[in-house]
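Let me give you the structure first, and then I'll get to my questions.
With one protein chain removed, the remaining protein chains of the complex are shown where they sit.
Residue numbering begins at 1 within each chain, and the chains themselves are lettered A, B and C in the order written.
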């Protein structure tokens, strides 16, 4: 077993690079399935560090991708990435929105550990104000309307740092490591296609990592869980236009079908066995004021404390949608845009994470407080667990203002998915240290 | 051709009897399909006056009856009728709610004239107050909650008077007369089954008669029309009960299906080609407060200025109902409770009615003002018209307070379907005179 | 401290009487606020056994009663009770539906223990079939449509048995006991008015008891809790009738207001902090098929895991109802019909109950599994707890078929609120034994 001081030194040594990487990714955020710059640079770095790299169609099942942008959009993003310094060689394999990358390396006989990090950003316009460090220090987003407001820039940088560090500890790692760089976690769109491509089928121990604001540096959950299962889907009704003054009876009112669907989606009966949710986040219908709306479209989601509860909601949702269409003689279709399952970290693996953190010191452990959030890391967790392996998520506090989850003063938090989101970058070397030590421990 | 003075004398002679008959029927009002007393007495009188009588199943197509009470209700009404002086012999043929009666008589070679009168009363509690003549003069309804509040008592009495009078004019009537006593006009339930039984298939000229309050004695429409087509139907949703606290998700909420159906029935698009209507008059759903309602039921109707417009409404209504059921996974059924078509009197026959009235004198002719009302006499009109004959309705003013349709003071009218409804009985001999003269003219 | 054998002997001695009492109450079930026979007989028995009795308006705050039947209904029930053997003297104090009774007795210096039992039955027609013991053995309900289908007959009988037994142990009871016979637990209508009358303001330790089918004799919960808070309320909309064919625009459609209210009640947003429920159990609206419905009425309820969650639901429900009325220009009113709070048994008192049961032996302890049910005993619990006392509920298995809550075969259970509900009467002496031993222990 490697000595703790070696791990600490290594993390310290990589601190500068990981911060620089995070800032680079922060400067060039990319939406889900468009991580052409990020993915190609990751592939280049993994290759350079001696990892075996799989990417593009090798790591994605085509049919299992969800919420993929149009070909035109992808093509435009591809060009943009090239202009912004993407690796000209590796990007080719990502064309068409197959932007996941996996690095594998065997260091000795032993089990396989997987670490999943996500790479995509959010459709948010980053704040350009002096109070916001990324702006103040010159790494604010260069892509209008897109922002790393959920920390995936940090996750990717951590993944790259491990790619550099692990080979340096190689002798102490009797086993294999897979670094999984996943696209399109926002909207829970990307994990399923990697799972269906078999990426985690050989993983014995699966880890995931996420940084959070609103938790102080050092606050952590060792073994996340309680994620809600979810379905994201777009619904379209097709009716028939008619002049509302002279021939209203000839119309087939798609807006009325949609209005009924929306109303009755919210009226789906509560379920006694746990949390359920439904939301219609955006609706558009119709064209001119004096025409019966011939088309209506909305984006919806269901959630459930468990996959079963979520499926109850989704099944009922489909009934409601079909019935609403029928009432107005409209056609309808539902397009799957994302999905995640419920999952819990394995207790045993979680305990080892906690022990590793305790050994390193400086950590406080927070209780799970499930509040309906979702994560598509759950697809990977469930697959590993289904095959007899173990999986666990690690959540690390990184509030830049030092706000604790226990503070009464939590309103000051600049939360995820907001234009002022930022992290305390001190979390980066600490995450590297923790993961290195943990991987050594798990393989040792 | 008979002399006008003969007709006048005959009407005068029958005046006492027709008033007495109307009051007798008023005293013993019977709801649709339960006209056991009325029908059996009509059959007795027709027979006695020498008419060939058809009744019961002979004059009704079983499948075309609509809105028939339950067998238990019919049986109870049958017993009631016997207690109230029904004809013990003829009532037997009416058993089971086949309460129509038709008297036929050929007086010579010539065309066949039909006259339709209706016999049923309404589910209204008649006023027992001194201001109401039927109470004051002792012929108020003896059947609780039932009342002749639409003048069908008068129509039946007029039909009987013609049965007495026509044979006395026999020599002047080269043709055949059919007196059609129809049950269940309220709710437009009875005519269709008589039409389907072929009752008007041999009729060349068909007449109908109706008395109205709010029009002064002498005001009339010669050739009614513009009736709205209508459908009356009951809708039932079958869901599944569940405890609303402990297992709400197991329920199939029939009330929610019904609420959606009702709301969207009213939202059926207006039609550019004319008047349409929809109404849900009564809804009941559910049982206990803490159970998902497993059953819901409502009574509805559609109307249209034409049969086509009404069918548009009904077709859309069925779509709405089916879609609403589907939204909540409920079963559904629709039961037809009544129907009428749109129809217009033939211009030629209407003109002859007007000429007959002008010859007799004392009539003012009102314009048609269609307001969405319905009549199932339209089934008979359409059948006669479809076979090449002519049909027309006669509407006679009979306001007991002498209020004219042209009065500004029309709020004082005690309208049809109210507990104070009454008529000016002077309309009775005048109607007899008009019809006798008209029939002589048409056959002469 | 009394010896355990004394308690056992006493329970055995009373076994015959308590079964006879339960069967007598079962034979004459009375709905909430109509427990005239039950309450008057309870008062007579308490008096005879030497307890100080308060009853009627002494134990009810008039304004806090909920869901009280009309005066006419109460008067009819009062007469019925007299015919069925009510105590002619005590019944007078119960007139008007003040049917609660409280017996108090001080045995020595020490704290005050309260025991609440409920007395009312349900609006269910009891099964008259040979497979149902109450029918087979001649104590089936004599009151049509009313049935003790929730075990309150047993609770009342247990309360009376304690009234006999406790004085026999008097020397060992340094304290005071209050036996609280509550009306109208069904629909959670009765407790609040007793609490508001101050009945539990002097109670230090409050106990409640309930028997259940679907749990085997011996299965118990020592310290019930997790009851959902609830509101029961009736909603009325007042619109304006109009003829649906000729003047639909003059109507104010109360049914459409109600349909919108119902639909949007179910659509009230889920709450992240715990279980919420809403239900509309029964709706009636309108009169005739061709009239705009002028009146609509429905019975609804909300529930919440906590009183706060329930109040969220109720507050939103009122907004929905008001908005729906406004949409259709209707008047509206809400009438409170019942209410309960959330509550938990005190851990300390629960532990003492468990210890008492363990001492007696033969008990298995079931975990709490809150499923959205409600109990108005919670009003009493909260009042006692608010004043510094402790409260706890005791739930005892009594399945007549010996079915355990752990059985896979639980579908065979003839559950509460069904026409075949029955209990294993062996629970009666065991409950007496447990309560006697517990009271001795608590006061000892």
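We take it that a residue touches a chain if its C-beta (ideal position, glycine included) is under 8 Å from a C-beta of that chain, and two chains touch if they have at least 3 such contacts.
In this text the structure is predicted, and so the values were computed from the model without any measurement.
Asks: Tell me which residue among C:326, C:355 or C:406 touches the hidden chain in the full complex.
Replies: Once the missing chain is taken into account, the touching residue is C:326.
Asks: For the chain that's not shown, point to the residue among A:244, A:381 or A:427 touching it.
Replies: A:244
Asks: Based on the whole complex, identify which of A:156, A:374, A:390 or A:404 touches the chain you can't see.
Replies: Considering all chains, including the one not shown, the answer is A:374.
Asks: One chain is left out of this view; which of A:293, A:329, A:400 or A:429 touches it in the full complex?
Replies: Candidates A:293, A:329, A:400 or A:429; residue touching the omitted chain: A:293.
Asks: When the complex is taken as a whole, what residues of chain B touch the one chain not shown?
Replies: Residues of chain B in touch with the missing chain: 263-264, 266-267, 269-270, 272, 275-278, 371-372.
Asks: Using the document's contact rule, name the residues of chain A that touch the chain not shown here.
Replies: 187, 228, 230, 232, 243-248, 253, 255-256, 258-260, 262-263, 266, 277-293, 296, 299-301, 303, 337, 371-374
Asks: For review purposes, identify every residue of chain C that touches the missing chain, sorted by number.
Replies: Those residues of chain C that touch the unshown chain are 246-249, 251, 253, 256, 260, 264, 267, 269-273, 292, 312, 319-320, 322-329.
Convention: only the chains that are shown with their structure count from here on.
Asks: From the C-alpha centre of chain B to that of chain C, how far is it in Å?
Replies: The computed centroid separation for chain B versus chain C comes out at 53 Å.
Asks: What is the distance in Å between the mean C-alpha positions of chain A and chain C?
Replies: Once rounded, the distance between the two centres reads 50 Å.
Asks: Any chance you could list the residues of chain C touching two or more other chains?
Replies: 263, 266, 277-278, 371-372 - these are the residues of chain C that touch more than one other chain.
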